[in-house]
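The complex appears here without one of its protein chains, the remainder shown in place.
We just call them A, B and C in the order they show up, numbering each chain from 1.
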Amino acid sequence: MTTQIGPGTGEPPRPPLPPALSEPPPPRVNYLNVAYGVKSWLLTTDHKRIALLYLASVTLMFFLGGAFAVLIRLELVTPAGDLVQSETYNKLFTMHGIIMVFFFLIPSIPAVLGNFLIPIMIGARDLAFPRLNLLSWYIYVFGAAFTVYALVSGGVDTGWTFYAPYSTTYSNTHVIAAGLGIFINGFSSILTGLNFIVTIHRMRAPGLTWFRLPLFVWAHYATSLIFVLGTPVIAITLLTVVLERALHLGIYDPRLGGDPILFQHLFWFYSHPAVYIMILPAMGVVSELVSCFSRKRIFGYPVVAMSSLAIAVIGFLVWGHHMFVSGQSTYAGLIFSFLSFLVAIPSAIKVFNWTATLYKGSVSWDTPMLYAIGFVGLFTIGGLTGLFLASLGLDVHVTDTYFVVAHFHYIMVGGAIMGYLGGIHFWWPKITGRLYPEMWARVAAVIVFAGFNLTFFPQFILGYLGMPRRYHAYPEEFQVLNVMSSAGASILGLGYLLPMIYLVWSMRYGPKASANPWQAKGLEWQTASPPITENFERQPVVPEEAYQYAPESEARVV
Amino acid sequence: MSSSEHIVSPVVYVGVFLALMALTGLTVFASTVDLGMWNTPVALLIAVTKAVLVVLFFMHLKYSSRLASLAVGAALLWLLLLIAGVVADYLSRGWVGSPGT
Amino acid sequence: MGAELPLFPVQASTMAGRVDALYAFLITVSVFFGLLIAVTLVSFAIRYRRRSRDERPQPIEGSVALEVAWSAIPLGIVMVIFLWGADLFFAMARVPPAPMEVYVVGKRWMWKTQHLGGQREINELHVPVGVPVKLTMTSEDVIHSFFVPAFRMKKDVVPGRYATAWFQATRAGTYHLFCAEYCGTKHSGMIGSVTVMEPAAFQAWLAGGATGTSLAAAGEKLFQDLACITCHRSDSEGRGPRLEGVFGQPVTLASGERVVADEAYVRESIVNPTAKVVAGFQPVMPTYQGLVNEEGLMQLVAYVKSLGGAATVGPGAALASPAPAAASPAPPPRPKGQGR
Partner (left out) sequence: MSSVADAAAHGAERHHPDLVHHFESLPAQKEAATLGMWVFIAQEVMFFGGLFAAYTIYRHLYFHAFVQSSRHLNLPLGAINTAVLICSSLTMAMGVHASALGRRRATVAWLLLTVALGSVFLGIKAVEYKDKFEHHLVPGESFQAEELHLEGPAARPAQIFYSLYFAMTGLHAAHMVVGIPIILTIAWMAHRGRFSPEYHTPVEMTGLYWHFVDIIWIFLFPLLYLIGRHH
C-alpha cells in the first residue's frame, strides 16, 4: 500500500528483546509529570494526555448513561408503568442510547486506548496531527454539552434512532439540540479517524511493515475507515432532521410525498457500521491480550488482520437488515440478508483463531485475560444471535423485540465494554505507571461476566416471547424474566463500580510498574512506564514480526 | 515517498480552465436538446469529465502519491455503494405483488 | 402472576410452526458452536496454563487448512440459514389467493380495523380460524408496527403508503397485538388483541357487529359525496377513466409505463392524482389529500375494488369473507372455509 522504510522481511532471526531497548532506566520525567496545572492538560497536544482527557470524559458519560439504565431496569421490575411516567421512560431509554452509543461506545476504545497506543505501537512520537487531535476532544466535549443541554432542558424522546416522521414532526422534545450534539460529535470521530489513517500510513518506525503491525493497529485502521466514510452520512442525515424540524424542509415528510424509509436507509448506512466501530477496536484489544497472555503469536495473524478490513468493508453493505419489516422491498431484504450472513464469516474466523492461539500456549489467568476470554464467549453468543436477526423469516418475528435488545447488548456491552475493560487493565501500568490490585480486579471481572449474562440472557427469551422493545409497561406474563434481568443489572452495576474504585486507588497507592510487567511484546512495552512525552528516547527500529515470543526459527506451521 | 514536487506549467492550468468553460457551455447546450433518455447521462458524463480535469490537474492528483488516489477511489466507491443500496430498494418495490412488499 | 416460566410463545398461525422450526435449527447451531468455542477455550486455558514465570511456548504460525475449514463450514451453514429464512420471508410476503380482507389504520395510540362488511373495531381484531387474512395497513401519523407474536407476524405501518401482510390463524383464542415500532408517549399502550374464532362463532360475531353498511358501500357513498362520480362515469364518457373492472389490472400510463392498479395505486391516484395519469386522460384531477382521512381512503379503495377487476378480488371477497363484497348486508349463517 505504501513504500516501505527499513529492512524487508527476509532477515536472520534475532534475540527476542534487544537488551538496549528491553529495560530502559526509568526516566525522571514522563508525560504525566512533565508539566502540571490545568493549562498543561487543556492545551496539550500530547496524544497520551489527550487520551486521558478522553478517558475522563467518556467515563463520565458512561456513568451518566448507566444511571439511565438503572432507572430503566427499575421501572421494568413491575409490569405496570408505575415508577416514572411514559414520557419520562421514553426519555430515559433515548438518553441512555444516545449517550452510550455516541458518547461512550464509539469513542471509548479508539479515542482512549487508540489515541494512547497507536503512536507508541508504531514507534512514532505522536499522531500525525496533534493539534487536530486536541480539537477532536474539544469537539467531543462541545457535542456532549449540546446533548447534556437537551437532557437538562427536558430531554429527548425519539429513541436514539431518531426515526422520521416522529422525530421531524411529532415529537415535542428537544430533538434539535440532541441532533446537533450528535452532528457536532461526529466531526470528532471523523477527525480521529483521519488522524489514525494518516498516522498509520505515514509514521511507522523503520522496519515496521504492514504485516508486522500489531492487530490492535489493524483493527483501528479498519475502524478509521468507517469513521471517515460512514460518520459524514449520519451527520448529514441528522442535519436534515434538524432542518426539517426547524425550517420545515420536507425531505422525509409523507404529507409532501417524502419517504420516511429513506431516513432509515441513510441512518443505518452509518449506524450499522457504527456497531463495527464499537466491536473492531475491542477485537484489536482482545488480539493483543490473547497473544500476550498465552505468550504466542496470534494464530493465523494475516487472516485475523484481513478479517478486520473485511468486516469494515462488508459491514457497510448490510444496513438494510434493520429494515426487513419496514416496507423496504422484499428483494432488497434478500440482498441485505445475504450480505449480512457474509459478514458473519470474518467474525467467526477471528473467534476460531483466538481460540487456536491458546493451543499449546502458556496461558496465564491475569485479569485482562479473564476479560478476553469473557469477550470471546459473549461475542460468540452475540454473533450467533446475529444470525437469527439476519435470517429474513425469523427476523420478522424478533425484530423490534427484546431479542434485538439482548443481541446488541451482547455485542456492545458483552463485546465492546469487556474489550475496553480488558484493555484498560492491560495497559493501566503503561498509562499510569502503577499496578492495580490483581485480586480485586479478578473478582470484578467475574462479577461483570455473571451480572452481564443474568441481565441480558433472559431478554433473548423475552424477545422471542414477543415483548416489544421500548415498552414502558408490559403484560404480566413477562414479569419473571424482567425481574431476573433487573437483578442481573444490579450485579452488573456493582461490577462496573469496582474497577472505578480500585483503579483510582491504584493511581496513588498501587505498586510502581516496570516498563514491561506482562513480559509482553510490542513497542509500547519497550519504553518506560509511563512513557516520556516523545514516547521513545531514540527512534525505535523494528527487526521482527509482531508477537515474536520465541525465536522465529522455532516456529512451525501446523 | 516522493519528496520533489511537480510544478505544473500555467499553460496547463489555462488549458484546463478553457476546457472547463467549454464543457460548461456544452452541458447548458445539451440540456436544451431533446436526447430522449440520454439527457441525464450526457449531463452526468460532462460533469464527471469536468471533475476529473479539476482533480487531476488543479488538485495535482496526477502528480500525487497513490494513497491520495486511493482516498478518492474509496470515497467514490462508498458513494456508489450508498446510492446503489438505496436505489436497489426503490427499484424493486412491489415486485412481490402487494403494496408495501 | 408468572408462576411458570414460558420459553416459547403459542403457535397460532400457519407460519408459527415454520418460524419456530428455523428458530430451533438456529438454536441447535448456536448451542453447538457456542459450546464448541466455550469448551475448547476453557480447556485450553486450563490444560496449557502457565506453569513457570519464564515459560516460552513453541510458536505456531497458523494453518491454511484450518483457516479454510473454519471459513468454509460456517459459510455453508449460514447459506442454509439464509435460504431457509428467505424462503420463509417470501412465503410471508406473498399473499395467498382469495384472502379475507381487513383494513387497518394505525393512529397514535390505537389500532382501527375495518372489515369488508363494515364492522369496525378499535384495538381488536376478530378473525376466523383457517382462512387467510390479508391486512392492508397504513398510518395517520408516525410509523407503527403491527405485531402479533402468536402468529410470528410483524409489519411496519408507514404513513403515506400501504403495507400488506397476511396470516392464517390455526387456533382459536385471544392473542396479543402490539405496536412494535416506537411511536411516542403511549407506545406501550398501543396494544390490543386478536381474537381467533371458530367459523360459526365468527359468523355470529360478524352479524352482531354489522352496521348495515359494508366497507364498499361506505366507499360508494363517499364516492358520491366527493363528486368523484361526475368524472369517473361508468359509461366511459367522463373526464376520468372508468373504474369498473380496473382493479388488479395493468394500466397504461401517459408516460408509457404500465402499472398494476392495486390498493397503493388507487390510494395514490386519490391523494396525488397527477403522479401516474392513465394514458389518454388529462392531469386535471385535484388532490383529495386532507379531504379524506385514511379510513375513508380505504373505503374508497374497497369500493373501487368491489367494482371488479382481476380474479384476485371478486372471488376472494366472496370466498373467504362471509361479508358481501358489495352493498347489501350479509346473510350471516354460511358454512365457512370452502377456500379450496
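A few remarks follow.
Simple rule for what comes next: contacts are C-beta pairs under 8 Å (C-beta built on N, C-alpha and C of every residue); 3 or more make two chains touch, one makes a residue touch a chain.
Keep in mind that what you see is a predicted model, and the values were worked out from it rather than measured.
In the complete complex, the hidden chain is touched by one of A:42, A:56, A:145 or A:256, namely A:256.
Within the full complex, the residue among A:136, A:169, A:188 or A:240 touching the omitted chain is A:240.
Note on the undisplayed chain: of the listed residues C:58, C:234 or C:287, the one touching it is C:287. Contact between chain B and the unshown chain involves residues 1-3, 5, 7-8, 10, 13-14, 16-17, 20-21, 24, 27-28, 31-35, 39-40, 43-44, 46-47, 50-51, 54-55, 57-60, 64-65, 67-68, 71-72, 74-76, 78-79, 82-83, 86-87, 90.
Counting over the whole complex, chain A has residues 45, 119, 124-126, 128-132, 190, 194-195, 197-198, 201-203, 228-233, 235-237, 240, 243, 247-251, 255-259, 262, 265-266, 269, 534 touching the chain that is not drawn.
The working rule: only the chains that are shown with their structure count from here on.
The chain pair A-C and the chain pair B-C differ in C-beta contact count, and the higher one is A-C. Per-chain CA centroids place chain A at a distance of 37 Å from chain C.
Residue positions of chain B touching 2 or more other chains: 94, 96, 100-101.
Touching two or more other chains at once are residues 261, 327, 330 of chain A.
If you check the complex, the residues on chain B that touch chain A are 1, 65-67, 70, 74-75, 78, 81-82, 85-86, 88-96, 100-101. Those residues of chain A that touch chain B in the shared complex are 1-3, 201, 225, 229, 233, 261-262, 265-266, 269, 316-317, 319-320, 327-332, 335-336. Taken together, the chain C residues at the contact with chain A in this complex read 1-2, 5-9, 18-19, 22-23, 26, 29-30, 33-34, 37-38, 40-42, 44-45, 48-51, 54-63, 66-67, 70-71, 74-75, 78-79, 81-82, 84-93, 108, 141-143, 145, 147, 149-150, 152-156, 158-161, 163, 176, 178-189, 191, 272, 289.
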